[in-house]
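Note that this complex is displayed minus one protein chain, with the remaining chains in position.
When the chains are written out, they are named A and B in that same order, and each has its own residue count from 1.
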Amino acid sequence: MSEHLLEVKDLAVSFSSYAGKIRAVRGVSFHLDAGETLAIVGESGCGKTVTVKALMKLYGNSAAFIEEGSSILFKGQEVVTMNNKELSKLRGEGIGMIFQDPMTSLNPTLTVGYQIAEGIRFHDKSVTKAEAEKRAAELLALVGIPSPEERIKQYPHQLSGGMRQRVMIAIAIACNADIIICDEPTTALDVTIQAQVLELLNELKEKTNKAFILVTHDLGIVFDFADRIQVMYAGVILERGTKYELFDDPHHPYTWALLNSVPSKQSQRKGSLYSIQGTPPDLMMDIKGCPFADRCDYCMPICKERMPQEIAITESHGVSCWLEHSMAPKVKAPAAGGEE
Amino acid sequence: MEDKKVLFEVKDLKMYFPARGGKTVKAVDGVSFNIYEGETFGVVGESGCGKTTVGRTLLGVYRATAGDIIYKGKNVRDFNGDDKMSFSKNCQMIFQDPAACLDPRMSIGTIVSEGLNVHYKSMTREQKEERVNQVLSYVGLTSDYASRFAHELSGGQRQRIGIARALAIEPSFIVCDEPIAALDVSIQAQVVNLLTRLQKELGLTYMFISHDLSMVRHISDRIAVMYLGSLVELGDNKSIYGHPVHPYTQALFSAIPEPDPYHSWLKNRVHLQGEIPSPINAPAGCKFCTRCPKATDRCKVEAPALREVEPGHYAACHMLDI
Partner (left out) sequence: MSQVKTDWINDTEGLSPEMFQIVGVDTTKDRVLRPHISYWQDAWRRFKKNKLAVFGLILLVILIFMVIFGPIMAKHSFEETNIAESYHPIDGEYWFGADKLGRDYFARVWQGGRVSIIIGVTGAFICAFVGCIYGGIASYFGGKIDSFMMRIVEILSSIPYLLVVILLSLWLDAKGIKTLLIAMCLTGWTGIARLVRSQMITLRQSDYVLAAKLLGVRPLKIVTSHLIPNTIGLIIVNITFRVPSLIFSEAFLSFLGLGIQSPDTSWGALCSAAQTVFTFKPHLMFFPALCIALTMLAFTLMGDGLRDALDPRQRK
């Protein structure tokens, strides 16, 4: 198999809190190639943000650590064992990130131009301040901000939400990273602004050969923007596949639930939306069996005993569910917008 | 419209707030609509459109700067003490943030029974307890939740308690101010199902304020679209979503993400230029003229009035004048 741009094997990330160890990610494996867009979908607490932050060992201020046995290979090099110098190079040049909330992700005391130039100058010491500023203005124009020369002198609070997010995108692509991680990039934006930002990201996708990882809970965006999708729940991947496979032939009950709990044009007005009962499991406990078992309408006794392995339905489509077993009854996905 | 009883009649409502530097924020700038009994009236719009302010002004949280709110035939300005009591008993609100809508020091039972102490003073303690348990079961929670505290509950459960608190005094009208925005997708479905069920069982009227256009489409009978304090389009669900006529509504609805890998909603949407202006510096004339693809000189000077384009369907746009 040819080498992937990014290859993650059995990634496990835990946090130590005063109440115990929280195992946020419990063995996740996937890969990413240049020019591809991978979406990681799931609700809050499923571990998707922790997973992508772990790719460049970014934890903020929590006491997080990558467990033994995890492997993250970026261009063949192991990230887990990188030293600080190598990590600094990786962040920005190798992998760039767009954060969710542009209000809190930009430094309010520095001009926008400075924040873009900061990254440029960090990674290439030979660039002068003037050159970096020029490049910053170019980037602002690239992301569709009008009058960029004036904007680089402005502060984040002088820009609207949509513009701030564009600045975040400019920062992420400033050093020509190979992978851009978008962590809920449009959740905090208005609908029409969200569409503008997504169009910008699409443009970037088409013009460059960068790989994108999109982390979100919004299926509407995912099916438009991504090539492949992974569904995460309680730190594990339950189903993965191309967007067509997941839309036409989803196999996992959680995927069914996600697809059906969003009302679409076809769903019956004021009809019952498919909703999942219960709440996500406590991540401090060891979970025996499938983490979704307690909330699954198709739960079988074996689901609570053992975690199902992943089976390949096609080369790109995989699912971890006991319903795939030869001894399990054959079930069909419920119709969208049906009765409870 | 069929012979439905009018619950609220809002006429040219204006709500202005003073801002720094002597300016005013025209949060709501001349809005008129009716709400009929038993319906779900959806209000949608983006930041700065004033939808939350409309909801709060309707319930009297803010005193309207101008305009009239007529509840069951009586103008709220003419309310006496009894009217006010009756109004607060009948008209309630549920809030957006489940983390902030419950007092962290109070037990759930105390929170839910707060309204009972005001409107049902003659109830004995046992009766109040019974009512609390009854209301908890309406929202799908067992009676042992009454002795719990807010910090022990999940977001979805807290939102249900907020609903239970509103239901305890048997209201007939509830303003739902972004009730699902802070919840996970699967929990959103739970709460929306709950609201729909309660409406059927208890005959409630809702004003459903949200920026989640798919949810509003799912739950509302009639919808009002707001932009920068003005009402741009109003009508029943089918007409509005089926054939929106106002350029803003068209653009807004075309930007709703639809999960479908075969048809890109993004590529087919209506494009709008520029950013949403701030309500302090709202454009003169039609508020939408700075971004409208069809704007003319007239739009920049004269604000269009809300006119009927087909029975029950209203829009405010000069382009629709034939």
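The rule is short, and it goes like this: a residue touches a chain if its C-beta (ideal position, glycine included) is under 8 Å from a C-beta of that chain, and two chains touch if they have at least 3 such contacts.
Not measured: the values here are computed from a predicted model.
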{"item": "For the chain not depicted, the shown chains it touches", "value": "A, B"}
{"item": "Of B:E9, B:D83, B:E114 or B:D260, the residue in touch with the unshown chain", "value": "B:E114"}
{"item": "Which of B:T65, B:S88 or B:S143 contacts the chain that the document leaves out", "value": "B:S88"}
{"item": "Residue among B:K51, B:R165 or B:R217 that touches the chain left out of view", "value": "B:R165"}
{"item": "Absent-chain contact - pick from B:V28, B:V44 or B:L59", "value": "B:L59"}
{"item": "Contact partner of the left-out chain, one of B:D12, B:D103 or B:E130", "value": "B:D103"}
{"item": "Those residues of chain A which, in the complete complex, touch the missing chain", "value": "9, 17-19, 29, 31, 277-279, 294-302, 305, 309-312, 315-316, 318, 322, 324-329, 331"}
{"item": "Missing-partner contacts on chain B, residue numbers", "value": "59, 61, 84-85, 88-89, 91-93, 95-97, 100-107, 111, 114-115, 117-119, 142, 147-149, 151-153, 162, 165-166, 169"}
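Operating definition for what follows: only the chains that are shown with their structure count from here on.
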{"item": "Chain A-chain B separation of Cα centroids, rounded to whole Å", "value": "32"}
{"item": "Contact footprint of chain A on chain B as seen in their complex", "value": "40, 46-47, 154, 156, 184-190, 192-193, 196, 211, 213-215, 217-219, 237, 251-252, 255-262, 264-266, 269, 272, 275-276"}
{"item": "Footprint of chain B on chain A - complex, ascending", "value": "43-44, 160-163, 190-195, 198-199, 202, 217-225, 243-244, 247, 257-259, 261-265, 267, 269-270, 272-277, 279, 340"}
